[in-house]
Structure formats: C-alpha cells, structure tokens
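A single protein chain has been removed from this complex, and every other one stays in its place.
Here is chain A:
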Amino acid sequence: MIHSIFFINNSGDIFLEKHYKRVIPKSICDYFFEEVTKNSSPENVPPIIQTPNHILISIYRAQMHFVAVCKSEVPPLFVIEFLHRLADIIKDYFDEVSETSIKDNVVIVYELLDEVLDNGFPLATESNILKELIRPPNLLRSLADTMTGRNSTVSATLPTGQLSNIPWRRSGVKYANNEAYFDIVEELDAIVDKFGGAVCAEVHGSIDCLIKLSGVPDLTLSFVNSRLIEDASLHPCVRHRRFEVERLLSFVPPDGGFRLMAYRASCHGNLPVPLDLRHTISFKQASGNSGHLELTVIPRPPSGRQLEDLVLTVPMPRAVSGASLVASAGKYSYDTASRTLVWTVGRLDSQKGAGSPTLCGTLVMQTGAPVPDCRPSILVSFSITGWTISGLKVNRLDLHGEKYKPFKGVKYVTKAGKLEFRT
C-alpha cells in the first residue's frame, strides 16, 4: 500500500525517509516541490498528487509535509488517516510534532516508522502498544538506565496489548494517585453575514480524556442531557450498544490521553454567538490615499462568564500597505508580508464595565494601486471556560472493576472554531 514515506520541512528539505518496499529515490519528491511552488501557501498543496508512475499522498502538519508514496489503488483516506496517526504517535512520544523533536530523536522515530508499517500495511498503531515495544525518551528512565546498565529502548517481549482483546490498554498499569480528567471542548463554527445574521452555525464538541487509573478500570460516563449529542464518533473502547440504547459512554480506557468522543451538538433554532461585531472597512476616502477601519466588539457572554483570548484577524487585500489605528483595549499588529491585521483583545472583563472595545483608524493604501473592490472577512477566535454552548453536561462518572476511589475532574470550554464575520 504505502511504498515510502518522506518528511519534508517548509524549506523543501527532505530530512527523513523510510522505504517499505524497494527504495524509491528522493527525486520523486520533485513532483511534490513543483506543486508547492505552484501554490501560494503550503496549506494549499493538494493532498493527492499524481505523477507518471506514483501517487503522492501528503498531509501538512506542524510546518511539515508528511508524504507517502503509493503505486497502486489504495483508499486515499486510509493513507491520510495513517499519516495523521503517525504524527499523533510522534506527538505522543515527544510531546510535540516538530522538525526539531523529530531530528533530536531520529533513531526512535525511525524505529517507530519500522514498527507502524510492514511492507506498507499498518502493523501497530496503538500508542499504548508501541510504548511498550519502543520506550519513549524520559529523563528519569535514562538516569535509571545508566545506573542499572540497561541500554536499550526496544523491548524484547511482545506487548501484552497485541494479543488481548483490549489492544488499546497496556497491562500492569499502576498509579499512586488515580485520576481521570475529562475536557469537554465545544467549537462554534459560524458565518455571520454583514447584517449580523448567522448564515450557518454548527457546534462540534469533543471529549478528550487524560486517564491515569491503575489496573483495568471500567468507566461509565453519563450525561444530564445526552439528547444534545448528534452524530458521534467514538473511540474503539466505547461500547457501542450501550451508547445507542442508553446514551452513555461505557468503556475500559486506554492509559494516558486520548479522544473519547467527538460529536456534533444539535442546536435547534438560533445559536447564541457570544459576541457581536460592528464594522466599517472602506479602502477609499475623500481625503485621498487612505482607507478607514472601525471595529467594535460587543460581547454577549453567558451570565457569569467572560470572553477570553479574544483575537480578531482581518486578511487585507494586497493594496493595503499599512495601518495606523487606535485600540481601546488590547494590541493590534499589521503584518505587511501576509497583509493581515491582527487585533489581540485578550480578556474582556464584563464586571469592570469595559464595555465594547473598539479599534479605529486609517488604513494606508499603496500609492498607485487601484482601490480594491472586495470585502474581507473578519476571523474571530475566543474561548469561554466553564460553559458549553450546547449546554451538554456530565452527570456522573462511575468506576467498576477496581476498588480505589479515583479523583475525577471535568472541564468545560467553548471556543470559536471557524467563526467568521463577513463585511
């Protein structure tokens, strides 16, 4: 299926390659580079590139391209999902996916690459299993190794998970403090038209867990209002039938962090977008070579909550060469290379009566350039903690199968996903 994998950074450097069948020379990536130069930004590189004898399937993550080379029919999503899984595994091992983290641990990454695929077909992709096969770097462990003289990151025995029927969980887990944390993060995707009405709005949520429980715990997570969950995707550990019938999540969790569920929240009627935006952006003024911009944020957070990390981003047309603005709160910057205006408002304290922060001033237009005739969209990001926009709430978490009483924590966050105001 997958013949070779190449890791390519943004400057066009192939810094890692692994071949699963015959060696495919690096020059195959020239086709890829050709596409990169054709497109303005690396995000725009098409995920599937056809060359005379090969198909290149790539993903772009963390400023890197992960390119898989295939020669014959293969489900494209299979390869894409695999590459993402690979990046996830690397993240799980080294806490971040980046060129440096890969280069610093190149041997472990190469061992991992050898273990995840055999002859191009996925072999072991559960990070719980892989971590038993190839131990992740760890300061404490390397200290212990030098003391005991053990010198190998590769296990000599088969991970227990491989053969068990809960392959996602490693055996013999032991913690002094048993903890289970659940982060319920909901993201609001919406397009608001220039009159302030929502053209489309959707809420997507996910439950990410960090489970540090000893033994083989069997957890049951139930919700106060489970009817809000629509179209869920579940981690393989969740018992499907109980979810279908009782709308609760019953599962034996993997050890560590993982995504338990992702869902679309049903939102009938109007969704309350927790802020309003007044805007005037014009590129032409009577006075001559300057445009005018005025943005006012009117926060409408749910009672008792605050808008945090509020950032407004306005991609400007090429003709805008600068901006001289006054922000009543937060800071603004204008990046002349990418022509984007970023206004970092930060936290909006509703108690203080800060009211509605404004950003107002003139836009410097390039001399001689025609006045642009387009309406840029304003991208908004924010977060509100302790609140979910759909109203989903956890009822209780029960533990079966183990005797101890774990510490349980649930955190709710609502964030802006793809939130965009058209002007």
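Definition applied: contacts are C-beta pairs under 8 Å (C-beta built on N, C-alpha and C of every residue); 3 or more make two chains touch, one makes a residue touch a chain; residues count from 1.
One rule holds in what follows: contacts and distances are computed from a predicted model.
Only one chain is not pictured, and the protein name UniProt records for it, out of "Dynein light chain Tctex-type 3", "Short-chain dehydrogenase/reductase 3", "AP-3 complex subunit beta" or "ATPase H transporting accessory protein 1", is "AP-3 complex subunit beta". Checked against the hidden chain, the listed residues A:C267, A:L379, A:V394 or A:V413 yield one contact partner: A:L379. Annotation: of A:K71, A:R247 or A:K408, A:K71 touches the absent chain (contact as defined above).
Of the candidate positions A:Q162, A:N177, A:T336 or A:T385, contact with the hidden chain is made by A:Q162.
Against the chain not displayed here, chain A makes contact via residues 1, 14-19, 21-28, 30-31, 34, 39, 43-44, 46-48, 50-55, 58-60, 70-78, 80-82, 84, 106-107, 109-111, 114, 118-123, 125, 151-158, 162-167, 189, 191, 193, 199-200, 202, 204, 216, 218, 220, 231-242, 244-245, 250, 252, 259, 262, 264, 315-317, 370-377, 379, 400-401, 418, 420, 422.
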